[in-house]
Structures are given as C-alpha cells and as structure tokens.
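Missing here: one protein chain of the complex. Every other protein chain is in place.
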C-alpha cells in the first residue's frame, strides 16, 4: 500500500506555499505578460528583478521574476507560522542530512533554503514585507483578476518517495491521488492551508516544475482572460483548457508565459481543513480524473516543464503510465 | 380598452432607437464617468462635444455629450432603414401638422428633427459615419463593458396618447404594459428592433427623459461595475439595484451620471420579433412587475428625470398611481 | 467577386428560423437528453412525436422529435410575418420552378413545404399554437437553461449558389463570410431576425444539417451544462468546446444528441438590425475565425452531419479547403 499516515506531530508549522522565483530572459516581455495581460500587481522592480503579488495579497511577492540567461526556476517558496519555525526546520533537515542554509531574499526577514532528497529547492520564510491589498481597488483589476498564489505542481522521478517526504517530514496532508497498477503513488495532491493543494507531485522526468496555480474568483474571469489573450496576441500561449478536472474539481486553464513557465489560472476547489478528511483515490484508467470534461490535453502538457537552476533532471524511476503512452488516441 | 392595434402599414421603416444627445456641464467630468468608469469608447471629441459608442457598435455615436449651461437633453435619436424613409417621415409629420425640419448633425448624413404632439424631440437618420467595432478588442474592455445602446424611457404627462402616437403613427409594437384602474395606459414598453423595447413610456410630469438603457452581456459585468463605482468614488451615483424587473425580465441597475442623467445598465430581456407576440399586461398592484426581487426603488427613481431643452414640462394628466403614493411604506 | 447585393424588395417577410423536425430512434432516450439534461420544456407528447420549446418561447415547438427508423432530419422551419406571406412564398417558388406544397403540421395553422435548388427542405408557417412562456418560472429552469432556438447551420455542396439563393430569393442578409482562394463563398452566415444568423452555410458533402444553435443567457449556463453532462453520463456527447469563435463572437459548445444530431449551445453574438451593417469577411487562413481561442475542432466536427429524409447527398462542388485537409496538424 502506497499511502502513509499523516504526520501531525512535527515541531514546526508550514502555513502554505507562498511564491515561486522564476528566471526569465526578458523582464519587459515578462512584465507585459504578468502585469498587463494577467493583471498581477507589481510590488517593486529593481534592476534585475520584478516582484509581483495577487490582488488580495498583503505580502511582498508571490511571483519573483529574475533576469536570467536561461528560463529556469530558482526556488519554491513556503511560509511558516513563526520565525522560530525556521530554526526548527533547519535542525530537522540537518538531522536528515539534507542541505539547509540561510540565504538573503529581498522582501523577506529571514529565509532558509533547503533541498529535498531528490533536489527540489525549497525556501522558507516567516515574514515578508507587508504591502497594501488591492482587493477593494476594483477599478484597478484587469485580465485574470488574479487573487492569490495557490499551489505548486512538480514532476518528480519518484512520486512515491517525494510524496512520503512531504507528508512525513514536512507535515503535508494528502487530498487526492492516483496509484500505478503496482500500487505506487503516480500523482499526489497534498496541502497545508486547507484546500486541495499547496504541493502536487506527478511522476515524470524531474525534478521539474509543472505549473503554478493562481486562484481567481470565478469562471468568468478565466473566460475573460482567454478573450484578452486571444485579442492581444497571446493565443499561442494558451496550452490547454478551459475544462474541469475531476481531481480537485477545479475549473482550469493552462497557459505558458513567454519563457515557457506554465501557469494554471483556476477556481472552484473545496475546503479540506478537517484532519479526518479522507483522501480521494482515482483510477488511472478513469479519464474523468484528468478531464471531467474538456478537450484532451496536448502532448506538451504531459512532457514540458521548467527545470530548476543547478538541479539535475533524472528519468522517472516509475514505469510508464499507460495514459501517457498513447497521445495518438487522444483526438 | 386602452390597447390599440399595431400598425404594420406605415410607408417608412424605423429600425431602432440609436442615441441620445445630452447637455452636460463639464465634458471632462462626464468623460471620466462614461469612458473611464463605464467603459464607453470615445469615437471623437471636438471642442464642445464628445461622441461615444458601445463596444460592439460600428456607428459613430450612441451617446453625444454636449457642453451646456444646464443639464438637459437635446434629442432622442432613431435610425431608419433607408435614406428615403427620412423623406417619408417628414411628409408624415407634416400631414399630422407636427414640426419636422432638416438639421445638421456631425457624424450623420441627413438628420430629420421632429416633435411629437407632447413635445418629445426625435431625430431620425439613415446613416452614421462608420467606425470600427471594438467587440473583439477584449483587452480594451473595462467597467461595465457596455455593448450597445438599447432603449429610451420617458415620462409623459399622458401615457395613453403618447403610446397611441408611437404605435399608430410610428409603427412601434407594444410588448408589456400596465393600465390604470380606469383602463388607461399607465406605462408602456414598445419596440421596433425585436427585443422588449426601443421606447418605454411612463405617466408622470413630462415630457422628461427617465433613462437610457445600455445592454451588457451578463450579470457579472453589472456587478463588476458596482464594485468599480464603489471603489472609484461613485457610490453616490448608484441610485437603485441591482435587481430584476418582472417587466422585461431585465436584470437591472440604475445609476446617475454627473449631471443626473439616469443610465440603466441591464441584461437578460427576450426576443419579440414575432408580429403575433402578445403584449403582456401587468396589474399595477402586482409588486413583481416593478421588482421581481430587489430593494424598493427610492423616491428619486419615481420623481427625477432629465428635461428636454426648450420643451415645456406639464403635470401628468392621468390620476395618480397608488403605487407611487406611498413611498413611506416601501421600506 | 462572390458577394451579391442584399434583396430588400421581396413581397414576403420571413421573420426568422423557428424550428427543426428531427427523426430520432428512441423517443424516451431523446427526451432524457433534451428535457432532463438540457432543460427544454416539453409542450406536448403524442404517440410518435415530442414537441419541445425553449424557456422564453411562447410558440408550440422549436424542436420536434419524431419516432423514426433512422436518425435524420425532416424539415427546417421558418416563421413568416403574416398568413398571406405563405401564399406569396408559394407563388415565388412556383415561379422558380421549385417544389412548394401545403402540408399539415400539428401545432401550426398553415404550413408550406418547399425545396431549395439543392434540396434543402424548408417549411414556412405564420402561426403556431400559443403556449405559456416559462421564462419567469425560474424554479423550473435547469441544465443549459435553453432560452430559445437561434439558428440553423447546414453543409451544402455549393455554398456560393446556396448563399445566393437565400440572399436573393429569400431576403436573407449576410453578416460574416469566408471565401475560397478563387473568390467563391466558402462559408456564409445570413440572417433575418437581426442577430448574426438564422441560416449559416458551409461547403461540404450535402445538403446535410451541421447543427442547431440554441441561445442561452451566459457563459455560466454552458459551463453548468458541461458539468451536468459529465456527471450524468453524457461526456461522450460533448464534441467540441467550450471556446469562442472569431466569427459571430459566439461563446460556443458543440454536443451530439443520442442520434448524433449536433446542437450548439451558445451565447454572446451581436445585433445586426441595421440594413447598412457591413458583412465581415475572414481569411480562410486566419485560425481565429474558427477558434478565437479553444482546443482545435476534432475531425468529426468537420465531417459529420445529419442527412435530410429523402434528400440525395452530393460531394462538394467546390475544391477542398486547405484548413480541412490537415486534421493531423491540429493537435
């Protein structure tokens, strides 16, 4: 059996995923995409970095765009409850013989950078610089009207072991999952903040970032974004959707930013704060888990991801998923 | 019985109501309201006049804002099918001993100005200068996302006679109505273009303009406009709504522009192109006709209207409507 | 040049397309699809026929489901302004040496059945039995909440000649179109009632029915229908969408009924009552015309259609459209 018990006894408290630090090749091009088209708020721009936040957010950044030679990802950010949690996480990673070091990040008080056994670069902080919410400044809302950063989805070459690490060593709780025929975890949705996910994992060549999930209020904002993208020259950046996933119940869209980083504007998942909320398992052969309705996902959606700076990408250690094997049948 | 037969035998063809020419006291203040907040497209601005159109419209103007000493209305505009219809309307009005003269209007080929027996200033044209539709330029849509001008609603001191004039002399068709207890027309909704109304008439001190109806795609755009108005300093310009009228099935909002001209952003009426569509009569005592649901209309909504330039306002010739008599009971 | 002048001088007045008469193999199976899932109102059921109407409609039927050995189409219905128009249309078709005969249809006063030169079976009536609108019975609305029948879309082996027939002999007006490289009409959208179309025509093996368009109030109702279809066992009946067409600006969905008849729930087109509304031509190579955004249409959408009872299907007389030639590139 691939499922492991939830761990409610860790000494530290990770509140939620909070941000991603992207390497992008042209800041102005990225700014136009994220600010002008999607409607993110620019908190601050330095010579090499743009800091963005969602409309309801009071923290300094949820997306960090860093001028870079190549398109890649520098860090996955998480917020902890209190400053002392950072020290406790450092001790924990050291006891596991895993890298953990203090780094300096603009807009955060103290930042701890660690790596998971398979190399995912996680950064923890307790406090970001506080900035005003734009939630009630409706006259400034546009594009997707992106409210907040919601989740991270990664490819991992071993979903079973990565899932176990997030649940047992970091206290994440499983909400939905699919197993391989041998009973290993094929894909796992895990959370800290009380909705479907903060961190989702899928088997595949990795570690690589599959996408960042952005919460918006309702279906109409996603349709409006599609209209805006199509009329403003971004139709090629629309990769998949709109549609509804069986998993998570999300009404979703997948788009690619100018560097190929994938963003999922979505809405309509559900609340999972109850500790006795029972994870929902899906049969890999049930097509509704992927797409309750909507066009088949294109091949790129299964294969393309963003690499992490300086992290080696390995082939999946899990045998191939039959669903992935036959794109040709998808049409 | 107050209902008269529809007249399908007139020699001319009025297509629809097309625009209103407003006198406004400060063009910049009005522009901010209509363009920045509501999202109308500015077709052209001359020294004294701003010409606006809706997002889907290809004609030069649907709202004309003219610098004026006082807040008033200069003309109610209608489009006819062909240029020759203008000559036929002129002959028709002359045969009725009513004023009809050619006037020059920027953005229109030929314009005929007439007056109804009670003094409503109507202007007819067959062609406006053609300009591009902004319908597919979704990145430019904002505020209400106003698609097109839909209807005109006026107070008249004698609804019965005005209704008869529009139906018998101009070919309008009745869609919904309320009668007084004596069986006279209290309020009438009449159309040419095939939805609920181009011209609605209500008993009251008049002739005065009650409001201009602006069509928007759906409920969400009206809610968004409310959010925008509230956050941009226009909460006092919201007069009534949102709500749903029993009459017309419209999801409505009533707002006042900086000069007190009333605008009704609305959506969700129905198609009436069938000549045998039977008018729907409402009982004046049925509260659902006014408000299927929604807060009671404030007193101002029953009493306030815009005067027409140079047109004498008379008291209603019809006895008072019991519904109007008791605002105090509305709360 | 493939465009012909509009004909405003015909002696009769076709108001709009009104209904389709379908042959279906199992009335109960069809009823579940149209009434329980889509939410049409059942006006009447006889031994062999079910008569359906949309929520706002006051006429007896907009879809007629007739027990049949095979899945096919019996008639395309149109409403004329007055009873006398039927006689004038009969004279007109006889003068063109085309079939025109009186037939008896339940729920209609007089019905004239004609055939176009390429064999499309059209039926005209002036009056259907009047039944109550369900528009304000919101508690009964469900599924798609289908408001009214909107348009008919057919394959024709010669779009140019069929387009010319509808425009010149029946008074339809062109709103949007695409031409082949030789300058012939490839696809044409024509209307009578004042929105984008009553009758759309596309080159292809025909005559066959491509789809019936059903108007719904907004995007949310179409998304809800998708959710309902997916959860009630009809996911295989979803063929294409949701998406937005460049042509018509429609937010669309295409679904197949249990007999394979295609239905397009849609919303958000525009008003075309102005006689000087200029048709919009699209380049066949402009992918936005088909899909402003949305997944590529599947092969079935280009190829599958419903045959007309007793009408011979011919290969397209127009050379192949390059867009159609390469489904393989669509993914």
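As written, the chain order gives the labels A, B and C, with residue 1 at the start of each chain.
The rule is simple: a contact is a pair of C-beta atoms (placed from the backbone, for glycine too) under 8 Å apart; a residue touches a chain by one contact, two chains touch by 3 or more.
Computed from a prediction, not measured in an experiment: that's the story for all the values here.
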item	value
Which residue of B:41, B:152, B:226 or B:307 touches the chain not shown here	B:226
Residue among B:3, B:98 or B:238 touching the omitted chain	B:238
Of A:5, A:69 or A:274, the residue in touch with the unshown chain	A:274
Hidden partner chain, residues of subunit C it touches	37, 136-139, 142, 218, 220, 224, 227-228, 230-232
Positions on subunit A where the hidden chain makes contact	8, 15-16, 56, 58-59, 79, 81-82, 126-127, 130, 133, 135-136, 147-148, 193-194, 217-220, 246, 249, 267-268, 270-271, 273-278, 292
Contact footprint on subunit B, counting only the chain that is left out	219-220, 223, 226-227, 229-231, 235, 238, 240, 242, 244, 251, 287-288, 292-296, 298-299, 327, 330-331
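As a working rule, only the chains that are shown with their structure count from here on.
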item	value
Chain whose average C-alpha position is farthest from subunit A's own	B
Chain centroid nearest the full-protein CA centroid	C
Chain pair, most C-beta pairs within the contact cut-off	B-C
Between subunit A and subunit B, centroid-to-centroid distance (C-alpha), Å	50
Per-residue multi-chain contacts in subunit B, two or more chains	136, 218, 220
